[in-house]
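Report on one structure; see the data block that follows.
What you see is the complex with one protein chain gone and the rest in place.
Moving on to subunit A:
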Amino acid sequence: MSTEQHEVQFATAPEGAVLLEARGVTMRFGGLLAVNAVDMSVRSGEIVGLIGPNGAGKTTFFNCLTGLYRPTGGQVSFAGRPLPPRPRKVVQAGMARTFQNIRLFQNMTALENVMVGRYCRTSAGPLTSIVRGPKFRREEAATRARAQELLGFVGIPEAGESLARNLSYGDQRRLEIARALATDPQLLLLDEPTAGMNPQETRQAEELIFRIRDSGLAVVVIEHDMRFIFNLCDRVLCLVQGEVLVQGTPEQVQSDPRVIEAYIGTSDEGETGDA
């Protein structure tokens, strides 16, 4: 599958500007403290990895950032502005995500899925849609063109007319990324983008994430595949039991004994996340 020739323009923040600033984000479910006072900042143009054993609160943290959960404590700001925990505001501010379990609109075509992502950047209301004036038609055509362009960018330019559920697993993952990119984000949150992928697909995903970064976006990735994370990221946070255990460059995190212990565990039945 050729992906090289599809270069796409994104509206981006100046390189190095702080985009996301999370301070003391806390999420408590009854007696369970799932995320405890997590700080994280992400700058434009960097790739940040979020690692940690299962149940460490990584996805919960993502859900707090994107407004799916209302954090019980802490603040999130985006591009210097406080970010209310409402999904729509989050997307409008410029943060989009993919999901650990693929959550595409299965009975819509790939192209339509990406077009849905354009919703927040377009404006045709019900009445405009009924009248179908020139402005409506122009916007609709632009939406379609942009969606097709993004399918090309993620490497599935010919998948447009297929229903999302008929795509291969790897292509569904790419489609989710294209749909998220359609919202014109400045920061992309990827929740286990390579889960269930074979090594070749993983390499392609890595290459895609680099290209997204090179287009000027910031990326935060949750992953279990350590080689993938340490290859990819400029900075890595290791979350254990809802708290940031270590953060730093891949080298620092990789060699930190506490990280190794958290993954391998002190008990006999601990599992390794790395190969």
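The definition used in the following text is that contacts are C-beta pairs under 8 Å (C-beta built on N, C-alpha and C of every residue); 3 or more make two chains touch, one makes a residue touch a chain; residues count from 1.
In the analysis below, contacts and distances are computed from a predicted model.
Only one chain is not pictured, and the protein name UniProt records for it, out of "Branched-chain amino acid ABC transporter permease", "NAD(P)H-dependent oxidoreductase subunit E", "Pyruvate dehydrogenase E1 component subunit beta" or "Cytochrome bc1 complex cytochrome b subunit", is "Branched-chain amino acid ABC transporter permease". For the chain missing from the display, the contacting residue among A:R43, A:K58, A:R97 or A:R174 is A:R97, taking the whole complex into account.
One of A:V8, A:V116 or A:I264 touches the chain omitted from the figure, and that residue is A:V116. In the complete assembly, the contact with the undisplayed chain comes from A:T143, out of A:T59, A:T143 or A:Q172. Where subunit A meets the chain that is not shown, the touching residues are 66-68, 87-88, 91-92, 96-97, 99, 103-108, 112, 115-120, 122, 124-126, 129-130, 136, 139-140, 143, 179-180, 183.
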